[in-house]
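Every protein chain except one is present and positioned as in the full complex.
Chain lettering (A and B) follows the sequence in which the chains are written, and residue indices restart at 1 in each chain.
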Amino acid sequence: MDGSMSVLVKRVKYIVSKELKVPGVLTVTETQMCWAPHNPTQCQPIYADIKSIPDSLQRAKGKPLLKVPVPNRALVFEFESEVDRDQAVDVITPILKEAQRKGKAPVAEAERPPSGLQGPQAALKQKLLQEDRDLQQLYNQLVSGGILSEAEFWKGRQNLLKEALRGSKDARQQAGFKTAMISEQTGEGGSRRVTLSLTPEIVQQLFAEKPHLHRAYTAMVPEKLSEKEFWERYFNYEVARKAKRQGKGTGDEPEDPYKEFKDEELDFREAQKRLQFVDATVNLAADYFDRDARPSEAEAPDARSMIRDINKHAAVVLEGVPTPGLGADGGPAKRPPTSGEHSSGRLVLDDLRKPWSAGFAELRIQDPKRCYESAADAATKSAATGHRRTHADALHATQALCQAGIASPPLSSHAAEAALADIAALCRGAGGHQWDALQAASGPAQANLSPQMQAVLREVCLTANELLRHFWATFPLSSPTREARALRLKKALADQYDRTTAMQESSQGIERVHITQLLKPLRLALDTALAKHDREVDLKRAHDRATSGSIAIETA
Amino acid sequence: MDFISWLETLPADTVGKLYTSHWACQAVLRGLTSLAKQYVIRILFLDVPVATSVVDSWTLQSSKSKHTTAVNRLKGLQLLLPSTVPSKDGKAQAYILHPVFREQLRWAVSKGRNVGTDEVPSTVFDRAPSRDQLTQYAQQQWETLMLYLVGSVDRPPSPSPLIKGPKLDVDKILAGAHLMTGSKKSRSIQEQGFRFLLSDTYSQLWRLLRVYIATGEERSRAPLGTILNFLLQLGFRDVGSPFALAELDDIQRNIAGDMAQLGLIMPFSAKDGSLWLAPTRLALALAGGNSGQLQHEVTDGFIVVETNYRVYAYTSSLLQTAILRLFTRCECVLPNLFVGVLTRESISGALACGLNADQIVLYLRQHAHPHVASRTPVVPEVVADQVRLWQADTQRVQHNSAILYDDFPSPEVFRLSAQKARALGVWLWEDPKAGMGRLAVLESGHQAMREYIKSIK
Partner (left out) sequence: MAPFDEEDDSFLLVVILETHEDLWSSLAGESQSADIGNLSLTSFIQQVLVFLNTFLAINEANKLVVIAACGDHSDILYTTASLHRESQGPKKAASSGNASEEILRKLHTLLQEEAARPGGDSARPAVLAGALSRALCLINKAQVGNGGTGGGRAPGRARLLVLKGSPDATEQYISVMNAIFAAQKVEVVIDACMLGAHDSAFLQQAAHLTDGVYLRPKHKGALLQYLLTVFCGDAFSRSFLELPRPAGVDFRAACFCHRRAIDLGYVCSVCLSIFCENVTDCSTCGTAFRAGRTPALKRKAVGPLS
């Protein structure tokens, strides 16, 4: 997909409406058609897969217009002249025909996004793309644009896919357990017969709340007890205990039938582990125990067990039902009894609703300052010699000056010129007089930009961030494939860099200042990435040369 | 009219010759406005021209007018010479610093030494006048000159008996500066003379020295540059540091004598009978810019203005009393105090003499008593505003040259003409009732109106 040659580059106007014609450049390669405006604020660039364009291009008579039908709409371009247009059509038509012959004529699927989605979960991906405009834009630009492969693009979005699998975006909230504690729904007051309907869900909740029950179950069922017997024994005990608590029961405290599986120590450790994640507001014991999960001696053992039950219950409820259907990559759901043991990593009781995560991962550099400065330092250090001068050296200098006097002029004209230019850049770079305007304009930079411009900036940032993420993932450049990918991404990054430069240069006045400010971190990140690549390539080349050199010596 | 403004009026080659002296270059640098100074030192070490666009980018957008003034002044002084630099589209306008000036100034700031650093025998120091003596001498000479101008004394300041040579013709200089008319017998101060009295010492000095230099050229055949160089060099000497008269040539000796008469130098003789000269504080003004420090030192403040328009002046100087009488009504004079009131009549009188309100207020401010000088504003706002209002009173009528159109062929033509005049912004007055209407427009619009009326006739 990469490296496809441009077969046509033409200066054309894209006709948005009768009044609005946006000048830009139309580029056609063997795989895609792309139109980009000269001024990115006026219009968004358009990408279209060649395969999705039928080979019936319509020319207007008497006017240098060309209509290109793409899925969902038709693009109308105005060429500089009819001759120009006809030349272009002559070039494009064979490509389209070729593409039609090769491809499976995806014209019929009008509902599909511009490019065909392949691989597993195609429908899911399509849905995601439709829901998220940003994602679609990125996809169009990077995958349809031939910069990233399909797999690469989705690789970083496994979490999105998983969530999509689990349900629609609105159903991101996890299904919860019933908050009523199971022990309380078991009896109907005075009647002696208790009917229980155990669903797998209830069982799962019970296991989660009472680990010893789960241990007992795995140990005894089905070898020693049948499943029914097991539960009968347990609920008999529960009912009796409840009656006792309500003061109706008689006799001794009922004995837990699976008492031997209770392991206080283990439970305690488990509880402590969990308590790290339990919100203090949920932990009823928090006040008594004051962050220390060790039971206090003064507490009645009965109360203690109850508090523990409630805490455990709250934790389990908050954690929610393990989503069925989300096993290993959409595999069959695990059987509920085995999922009783939760991985501690999933115990974070953040909130029932997960924070909305944007569809992209941010590129984070721990300390950007260090990152950017180190490169600059390396440059200055290499310039200055490591030699340390002492007062004696300074003394020599003053001695010489005392005798010879000050040279006239003490600095060269071209040095002075360079300094003046540098100062001018310093004044201008940070705003200079525009700085005042910037101070005067209240509110953040975004408030002073047109929504159109903001959209363009957003898109640029999203694209560049996505590319950067993929770019950094290719390091270290240990294999030729990685190297090739890094090179491809580097080219794309360089394009983005040029685009930001063009944007800065085409903007005017106060807007320019704001754009420069907003793009600054992005450009720094791009600078760093490009510099890193160059350095790596240099290193590698030097290394290769060294190894090949040693081989040469050996053979000689 | 100070030194710098005067230089601007001189022909380019005269100024160019002047720049061959580094004293002149330094004095010019000091005399520039602060922004212009910055421009000069920014390009001081550049050998190549600097594009105008670069120079224009040095100032903030909001202060473009100051920038233009500074650049124009530098151009007027031949300091910024037009040049070109290669640019993208051919050649761009550029400036280059006057090459001679550049080299001289570079030398001055890297190798230059102060004047008057030669060894002076200690025997001379013993007889050298003290600072107080110097100040007193300067004040006495200068004040006599001013009083002579006002007519309070009959004789101009006396020349020093120590220096032999031709005397300075004070009358000729004062007349040349358009301060006085008439001969010795019937002198009368001119309108400009009043203004002169109120201006600061620096301006006063240069106004007289300009005439002195101009007439000196005829008198002693000394080229302008020689006189000016001597004077400027004098300005760079430390106050009170003596130099020997014997070291000067004839022309310089003559000039020194004249300056002693004006109070710029104080001559004295050492024990061995040799003649020495010590510059006074007035001499500082020769090379100094018009910095405020000088004014404070030369004439110590003495005036207190109160919000009730009363002016108290702690002075016994006849000159200062005379100046104050120009624009105040005298209430009483005590041995060391003058009390006056600013009234409408007194100010009107002063305005009639050719003074203006700003000069009066400035004079009051510049000579404020130390006790009120630290206050802001020094002169109460109500007083300053009132003085300006009184001046505005006298300027209520505005003169405009106008053309009156009469005898229009029809009311329609009159109507259209009036409309056109308004559109052109030259309309002044109209009277539709008289005949076919009458219309007055500014003279500047006459040509356009005439053509218009012809076209619609």
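Just so it is clear, a residue touches a chain if its C-beta (ideal position, glycine included) is under 8 Å from a C-beta of that chain, and two chains touch if they have at least 3 such contacts.
Just so we're clear, the structure is a prediction, and the values are computed from it rather than from any experiment.
The omitted chain makes contact with just one of the residues A:Lys18, A:Lys61, A:Arg101 or A:Arg388: A:Arg388. Residue B:Gln26 is the one among B:Gln26, B:Thr144 or B:Gln204 that touches the chain not shown. In the full complex, the hidden chain is touched by chain A at residues 373, 377, 380-381, 383-385, 387-395, 397-402, 406-407, 410-412, 414-416, 418-420, 422-424, 426-433, 435.
Remark: the residues of chain B touching the chain excluded from display are 26, 29-30, 33-35, 37-38, 41-42, 44-45, 57-60, 62-63, 66-67, 105, 108-110, 112-114, 116-120, 122, 125, 128, 130-131, 238, 240-242, 278, 284, 287-294, 296, 300-301, 369-371, 373-375.
Everything that follows uses one rule, which is that only the chains that are shown with their structure count from here on.
With centres taken as mean Cα positions, chain B sits 72 Å from chain A.
Contact residues on chain B toward chain A in their complex (touch as defined above): 42, 45-48, 50, 54, 57, 60-62, 106-107, 110-111. Chain A makes touch with chain B in their complex at residues 405-411, 413, 416-417, 420, 424, 427-428, 432-433, 436.
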